[in-house]
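Starting off with a structure, shown below.
A single protein chain has been removed from this complex, and every other one stays in its place.
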Amino acid sequence: MAGGWISRWPVVRQLQGEDGRREAARSRRTDALRPRVEEADTVARSVCPYCAVGCGQLVYVKDGKVSQIEGDPDSPISRGRLCPKGSASKQLVTHPGRQTHVLYRRPYGTEWERLDLETAMDMIADRVVRTRRETWEQTHDGKEVRRTLGIASLGGATLDNEENYLMKKLYTALGAIQVENQARI
Amino acid sequence: MAECHPVGYQWVMEARERGAKVFHIDPRFSRTSATVDRYLQIRAGTDIVLIGALINHVLTNGLDFREYVLAYTNAATIVSEEFRDTEDLDGLFSGYDPESGRYDTTSWAYEGDTGKTEEMSEGDPRHAEAAGSDSYGARGAGSTATPPTDPTLSHPRCVYQILKRHFSRYTPERVAELCGISPEQFAELAEAVTANSGRERTTAWVYSVGWTQHSVGVQYIRSAAILQLLLGNMGRPGGGIMALRGHASIQGSTDIPTLFNLLPGYIAMPHAHRHDGLDHYLDREGGDTGWWGNRRAYVVSLLKAWWGDGATEENDYRFDYLPRLTGDHGHYATVMGQIDGKVKGYFVVGENPAVGSANGKAQRLGLANLDWLVVRDLMVVETASFWKDAPEIETGELRTEDIATEVFFMPAASHVEKEGTFTNTQRLLQWREKALDPPDDCRSDLWFYYHLGKLIRQRLGGDGIDRPVMELTWDYPEEGRHRDPSAEAVLREIGGVDADGRPLASLRELKPDGSTSCGCWIYCGVYADGVNQAARRKPRGEQGPVAPEWGWAWPANRRILYNRASADPEGRPWSERKKYVYWDAEKGRWTGPDVPDFEEDKPPSYRPPEGAKAQDALAGTDPFIMQSDGKGWLYVPSGLADGPLPAHYEPQESPIRNTLYGRQSNPARRTIDRPENPYNPPLSSRFPYVFTTSRLTEHHTAGGMSRPLPYLAELQPALFCEVSPELAAEVGLENGGWATVVTERTAIEMRVLVTGRVRPLRLGGTTVHQIVMPYHWGYGGGGLVTGDVVNDLSPIVLDPNVYIQESKAGTCDILPGRRPRGQALLALIERYRHG
């Protein structure tokens, strides 16, 4: 600590000949400044989740949290650039208003309740099986149809291909045909 | 494009810097309009008049790219003598049944095809209710790759002559009268488009939902296709018709469709009344010539992917396990099924129909009549919270305590918390690496459906109805602390494997005998060599502008579709300037910076032998390889529900009479005539103004991914309408004040932005005012900013081909001030309804 803070005091540094508005004014914090992306533990190569241009994103993670998302300069599509929505991607992922717990509204209920994930999954599976049985349609106008019109689905178009694939596969096997997506509308 | 795809727009700005002339045609003066060479304001819902007039201009003045047109399009093909055009029937094509409002399309066929397409398409009127697949546009079994033609283009029934006659009434005068674009503006556009097409130059058209969300949406795109084919702008660099899609993987959601009428790769879902076994289905679902001639390989490989070893030739590869359609099972039909109590359970996954779909009230009444609802999202969107905060609670139409719907909100993983592929608007698959685990209960949709499938299978037995689920291949490796199914394993299944489980290199390896399996034939090869091709990231600086080693484009990593057309019939580049894919006679191969969209070793001189099938039936000069005749279709003999050619019809709701034909609106459009979905009468003085909906750069769709974010919400904090100073004066609206917009559905309130960017359109003697509203707001959704739901104003009226709703052109009234609350709102609407 010899010299300590006093040697950094702007007035002292200025007397030592430094320009009072340049070197002499720098705080220790200022001297230590580096871009935080340098400290990231990992960088994932990702793609913006908003429109369909498909801009490359670099997702920096530090201590288990996203510390920065910015454009991937290598991308021949976006050349490292992002629009305001793409630039807000970190906030999309990290903002405090994001809902991270299962919520349940019972029939005729007036408030949300908390439910653990496993229970919710079991309850949903029970309902699919029951509704499918109750609304099963083996034939329609004398033709074999093997389906249920009791269960429907509407997906957004930010679903991954792999997700859409498992959805269509499972629904089709279950006989649910009212399977739709933002892509129609 | 600047407004909704700003980063893609960098290439337009760069093209302009290099001398490209850019036009923007839109009812709304947006950020795009501000940065182009010429902005043309158009009345919403009239684009076919404009494009039709360009087509007429090209045909009348002989400006088509004749060599291209003759070799690569069906201009010379002769059409059945039974066909009657709108010219003959005052706005109807032949085959219209006024009773059902549907067309029997038999008479639209090529000469000699009539019997085949009858069997193929609308022979059973019930089938007319189901949206078609792509194979459906391939004419039909037994149709030949070489229908009769007249290469002199003089036969009165050849496509070229039919086109000429059909579009002759689309004149600059009609453009002025219906679109509000002056003859001078039209002339400048026509000159630019034609001068920049041909051997040396190409013109591109770019559209978004402003072209699709109409009761004639498909025909908008068709009109552009005709123009581009006539000008030789398809399959060539700098040409094409580009759909700028609005969501990260909306293209992928179509390719691997969560859509009722399709199986992966644009294969039709089987229909109860059209198809029996697999053979029958394959016979009726496409032609034998062109690439769709291979459809047995694609369908069998899909069934093998789903039912594995249990799918054998003896049991038709479990084709019987596929449920059958009997009509329209699309989104809006589903909502009506909810209101009627037929649909009991509903999954909504990253979507917000209570805000984002037309006629929001019908959507919410449907939700309120379910037994159970599962919503998966990052935020509690309005679709999840409708039971406590829907507008119908305020009006008393719904009471929270009376709504029986059980609601599960399941928090989703964000795009950085899972791995997988998006398919962008250029058909490019890009793999996303996972950056970190999702927090708390958040899980990917892949996790959700995989584990839900497992839980369901635990609950099912072995009886007939359960067997398709129990026998489904559902054994993906599990990874990580949440036991996520491996997305790479799923992608591998999608990309296809041979009998030994080795990844396939290309869709040409797919077999009809059950020895290959492939979850989506157009994605076949995405895992070639056991490598995740979509994860390739060779930096742009290390490869040419086509960048073939960045991600992977379907099919077969081809970046420009139909690129055989970038060379002349002999295989030579049309010009040095527009050189792309061409025939290297020395090597006996097609070559260029892109993967040829053609058999690489099929010479231009190839002529098909008698009786050839699939691609072998197409000549070395047939670039449009998915079509049964290898030609670009100026005229569409099969596959469309509302006509083989585009015709202008007014939107369902319009203040203007259609002066082109005696038909006001699309005779084949689908209406839903129910109390929940009243329509404003056409030409109604109660609803004198045109409205159109739009988006803003600062928000995303129904707002679930933007309204909760402070950095975006602050940039556009409130719902507003844009009106002209003239309309503001007429109605008494003040900039910054409030306005109420009224339709037969409901009334909503918003702030007012008075701007000279919006101009009243003078159409002959009539003035039409247009009101522009972005639709990103809703009543909740965890939004830092909330507002009324613009889509509550829109009616449900659908394009008959694809069942998309008409959101981009409607009529309304506008009043100064805020809307009435509670019951008073219903009273206001009643007054309007009974006018």
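Chains: A and B, in written order; residue numbering restarts at 1 for each.
The definition used in the following text is that a residue touches a chain if its C-beta (ideal position, glycine included) is under 8 Å from a C-beta of that chain, and two chains touch if they have at least 3 such contacts.
By our rule, contacts and distances are computed from a predicted model.
Q: Can you pick, from "Ion-translocating oxidoreductase complex subunit C", "Ferredoxin", "ABC transporter permease" or "Solute-binding protein family 5 domain-containing protein", the UniProt protein name of the chain not displayed?
A: So, among "Ion-translocating oxidoreductase complex subunit C", "Ferredoxin", "ABC transporter permease" or "Solute-binding protein family 5 domain-containing protein", the name matching the hidden chain's UniProt entry is "Ferredoxin".
Q: Any idea which of B:Ala145, B:Ile339, B:Ala487 or B:Leu712 touches the chain not displayed?
A: Touches the omitted chain: B:Leu712.
Q: Which one, A:Ala88, A:Leu117 or A:Ile177, makes contact with the chain that was left out?
A: In the full complex, the listed residue that touches the missing chain is A:Ala88.
Q: With respect to the chain omitted from the figure, which of A:Ser27, A:Thr42 or A:Thr110 is a touching residue?
A: Of the candidates A:Ser27, A:Thr42 or A:Thr110, A:Ser27 is in touch with the missing chain.
Q: Touching the hidden chain in the full complex, which residues of chain A are there? Just list them.
A: Interface residues of chain A facing the absent chain: 6, 10-12, 14-15, 19-22, 24-27, 29-30, 33-38, 68-71, 80-88, 90-91.
Q: Contacts of chain B with the missing chain: which residues?
A: Spelled out for chain B, the touching residues are 2, 6-7, 9-10, 13, 29, 31-35, 696-698, 710-718, 720, 735-736, 751-753, 755-757, 784-785.
Methods note: only the chains that are shown with their structure count from here on.
Q: Report the inter-chain centroid distance for chain A and chain B in whole angstrom, where each centroid is the mean of the CA atoms.
A: 26
Q: Would you tell me which residues of chain A are touching chain B in their complex?
A: Residues of chain A touching chain B: 42, 44-56, 59, 61, 64-66, 69, 73-79, 81-89, 91-93, 95, 97-112, 115-117, 120-129, 131-132, 134-136, 138, 140-141, 143-147, 149-185.
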